[in-house]
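What follows is a single structure, and I will ask about it in a moment.
Missing here: one protein chain of the complex. Every other protein chain is in place.
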Amino acid sequence: MDALQKLMFNFFPLLFLFPLAGLLLNVANGRFWHKPIAGIIASSAAGLSFVVAILQWVALLRQPDGTVIILGTWLQVGTLNVPFAFQVDTLSVTMMLVVTGIGTLIHLYAIGYMYGDPGVTRFFVYLNLFLVAMLLLVSAANYPLLFVGWEGVGLCSYLLIGFWFDRGEGGTGNANAGRKAFVVNRVGDLGLILAMGLLFWQLGTLTFDDVFAQATAVFPVGSPLIVAITLLLLLGAAGKSAQIPLFIWLPDAMAGPTPVSALIHAATMVTAGIYLIARSHVLFALAPVSQTAVSLIGASTALLAATIATAQFDIKRVLAYSTISQLGFMVAAIGMGAYVAGIFHLITHAFFKALLFLAAGSVIHGLEHGGHSDPVTLQDMGQMGGLRQRMPITFAVYLVGALALAGIPPLAGFFSKDEILAAAWQANRAVYIMLTLAAFATAFYMGRQVWLVFMGEARSETAVSAHESPPIMTIPLLILAALAIVGGGLNLPGVHTLGHWLGHTLGHGELLSFNATVALTATLLALLAVGLAYWLYGRHPLGAAATDPLTQRLGPLFVLFNQGWWVNEMVEWGIKRPFCHLSTVLAHSDEAIFAWAERQLVHTVQRGTAVLRRTQTGQLNWNVAGIIVGLLLIWLLLRFS
Amino acid sequence: MEFVTPTINILIVLPVLLVAGGGALLMLLELFMAEERVKQWAPTLAIIVLALAFLQTIGLWGQTHTTFTPEGSSPMVILDNFATFLNVIFLLTGFFTVLISVNYLPRVGLNRSEYYMLMLFSLSGMMLMGMANDLILVFLALEVLSIPLYILAGLSRPRPESEESAMKYFFLGAFSSAIFVFGIALTYGATGSTALPAVLAGVSNGGALALAGVAMMLVGFGFKVAAAPFHMWTPDVYEGAPTVVTAFMSVGAKVGGFAAMLRVFVSAFGSLGQTWVPAVAVIAAITLIIGNVVAIVQPNIKRMLAYSSIAHAGYILMAVAASVNSPDGVSAALFYMFAYLFTNLGAFAIAIAAERKLGEGVMLDDYKGLAKRSPLLALAMAYFMLSLTGIPPTGGFSGKFFVFRATLEAGLVWLAVVGVITSVVSGYYYLRVVYLMYMYDGEGELHTKPALLTAVALTVLATLVLGLLPGAWYEITKQAALQGLQVLAGG
Partner (left out) sequence: MDQILLDYLPIAVLIGIGIFFAVLLPSLSVSLGPKPPKDRNLAPYESGMVAIGEAQRRLPVKFYRIAVLFILFDVDIILLVPWAVAFRKLGVYGLVAMLIFMVMFILGDAWVWKKGVLEWE
């Protein structure tokens, strides 16, 4: 490690300190300031943090093996030693760059989007807090510290989903959505905690380097314990990254402000599960069963969510299911050992999905501030249409995002998705077929969305009066659009820039060659799907009160897709209701048995207390007697022990 | 017999001399200055003296010295990390007591010039408790500690409660001191010496005489730390004494008692360890049960905190009992006392802020609705209550954790079970304060002045730090315990 590199690593703590300072400034002074200042402070904090991340990147360029930065001791209990240690290597720095880079753009965008909201200071405080937690998550060098970040982002997610806690269905809809996200995530967290417990029990350490070094020696390949550990880690990842069966919280999470959906529920936090598995790749390599489980879960999530997305009418719900589907792609990729492909897709997805969400936010903003604001219809694509002329920039960037997501070359999504498909082709045909079908559905629903929202004629008063959003919102959109176009260049087939870069952390060797058959199939299918969308929605633009033509074509399937395969209902009837019944039964038996016992206990304690109190007479004689009795007691104990 | 001058190193006892000298200086000032001026300057002077002593003490960390060594005998005074760490606790206790007293005393009309003087004298006694290497010096320190407290307890004369409190404390204190001295005499009879190393050497051959000495000294210490069944003075005295004195006593006298108890029992009576551990464990269990159970029904915050302090003596006694068979016992006790210092003084600081007039506003009902009128201080009080209950992330939790761990290590599983169960019980009365503050409406204001707020802020901060980063501090107590025990074991 040369001196310059050391110097740059010295700046590492600033990565956290900037957003921390930003949020403290806003907490302390927010109420005295003119509102936009909070946004400017928060954005500068994020931007400065991005600069620090770049410094770390430059440092790694000089010597890419990375380092561990220890800032002090956090917990020292028995043999458990958890320092404030941070892993700076190619994987974590990549994540830092994504988090802070996209984060900065979204902060900027949010200044415009949240302008005039009374809670804007609170919003930016949460947003900065999220950055701190997310950076902690991706840079921790041991599981407990990662878990702190893990819980921190969960908390911020909860706070931001319920940011408008007085809105939503019946005035509590948004708050309920936040609670749902939190509770479902707890199920995943349990998996992570149990996995940490097992690891510590078996290895006596929770530091990444030590765990990975010892795991290969301690666990034989496929031993039940390592399978259990990795499956528990998978449960944790499934919670945070919205995989089957824990994905039901993410669509509801769209109740939060759109920048939140873009930052937390599309670009960064939901990728934590992928990061966790990629980081623990050594453990997964020891458990082939778990790897297969990971890729199957990812692929089936990708397909399931993609079908649901085809039949949604809420502009953000489409994107939410799309996010679940794309996360499925990434999970499937890392399950097959194609870590670089997974992380590559994570990065490009962060670009274009953040773009799509922000553009969708721009649409909502344009409708909301157009004079007619009816919150129920603001996100209903059936009420939009013809926004191409009224919001040209938004339309252009949305189109870029949609094409990138659909996997049309040469946009970013094409390259990353193609790598995943190529890996699946080699590893597991079932996964390949599911992912290809999902990719087809993806191109279709994005086409459907573009036509429904931007093409044809305006189908409501609100849509007629829509207008373009201010530059503070459109500039980040343009930057993200540019990234979505060129992002594929990060890991061009044959060049493998990202592959070599991540290889320093994830192990070299996984450099897939370009598979022309797979690429051609995927592209043709995508074009076919877009054509299908044009045939359904483009030829005869929908009228003001027309039903979706897909309703007739798919019949009962459409209902199935529209209702999200009734997964929510299944959870409701299969888990929540029985759980509530059990709770009721337990509550009654508690009332009958334990409350009675409790009352008896209280009576006993009260009687006992009364007796003990009577010894407290306050009379000197009695006190002296107590001392003498105590002396005798001690004497007896000493004599007969 | 030729008399040889003992070797004396004044530097070692300089912190004690500074504190006692500060008290003497206050006496001297009263001779030559108007009383009002003395009252005005006394707190500042006390803070300066404490700060100087603190600096000197910190400088002595890591060093081991003995002094006042008569020819051919063991030194009377020993200064090791154990003593230094305890001196830090005492000096901080003094510091916080001054901070919470400075506005309280004039407000309730108790601004007597002798208050700070007596406090400093008592502090010097406490400091000697940890440094004594001879039973005679232990007794001397015990009396220097106690006698000013007897007077302080009666400071709000002619209030009958206060006078009663002082009288009761004095009579029972004298009684227990007598037993204690008797214990020293018996120990001397059994071992032929009062120097701790010589006692250590001779006590295992001392037979019943030595056991009687151990029993009587245990009674003496048990009285000072308010362990059951020697606790009965505590509620009356804590209630009757002015609240600042109660605060000072609840930490200073208790830690002082434990300082000498650890020194004497763990080292001098160490070879009898297996014999006295059951006795101390039983005393600890009784103390835990009585303190925590009776605290439930107390309507008065001072009485409640009195029983609470009895209960906490029980937890520290657990660590004392564990110290024979576990290497973590002494350090757990030291850590517990360190955390208890901040938490308890912080809670008392708020109780003082809530006391409207002398003896008014000390009922639990007076805390109703505090959260609405003074959210930050109510939050601080809630935090102290959580810490006293032992809920993370607080110093109280860390302390309990270390104590329970040491108890389990020492094989006293039943005692740990009693400790955990009584901790749960304690949640009832501690959290009731929180409940009253947050769930009710009421009036009554808090008297907040900068000094008091500083004390609250510092104690909250310290409790938080001990809760979040217990590891580093435990290392320090570990060093204190290790070095202390080694020196003692080696004489």
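By letter and in written order, the chains are A and B; residue numbering begins at 1 in each of them.
Keep in mind that, in the parts below, contacts are C-beta pairs under 8 Å (C-beta built on N, C-alpha and C of every residue); 3 or more make two chains touch, one makes a residue touch a chain.
Predicted model, so just to flag it, every value in this text is computed and none were measured.
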* Asked: Among the chains included here, which ones are touched by the excluded chain in the whole complex?
  -> B
* Which one, B:Ala24, B:Val297 or B:Met363, makes contact with the chain that was left out? -> B:Ala24
* Contact set of chain B toward the excluded chain (per top definition) -> 2-3, 5-6, 24, 27-28, 30-31
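The working rule: only the chains that are shown with their structure count from here on.
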* Structure fact -> CA centroids of chain A and chain B: separation to the nearest Å works out as 51
* Structure fact -> Counting only contacts in the complex, chain B reaches chain A at residues 168, 171-172, 175-176, 179, 208, 211-212, 214-216, 218-219, 222-223, 228-230, 232-233, 235-236, 274-279, 282-283, 290, 293-294, 296-297, 425, 469, 471-472, 474-475
* Flag every residue of chain A that touches chain B in the complex, lowest number first. => 73-77, 605-606, 608-609, 612-613, 615-616, 618, 620, 622-624, 626-627, 629-631, 633-635, 637-639, 641
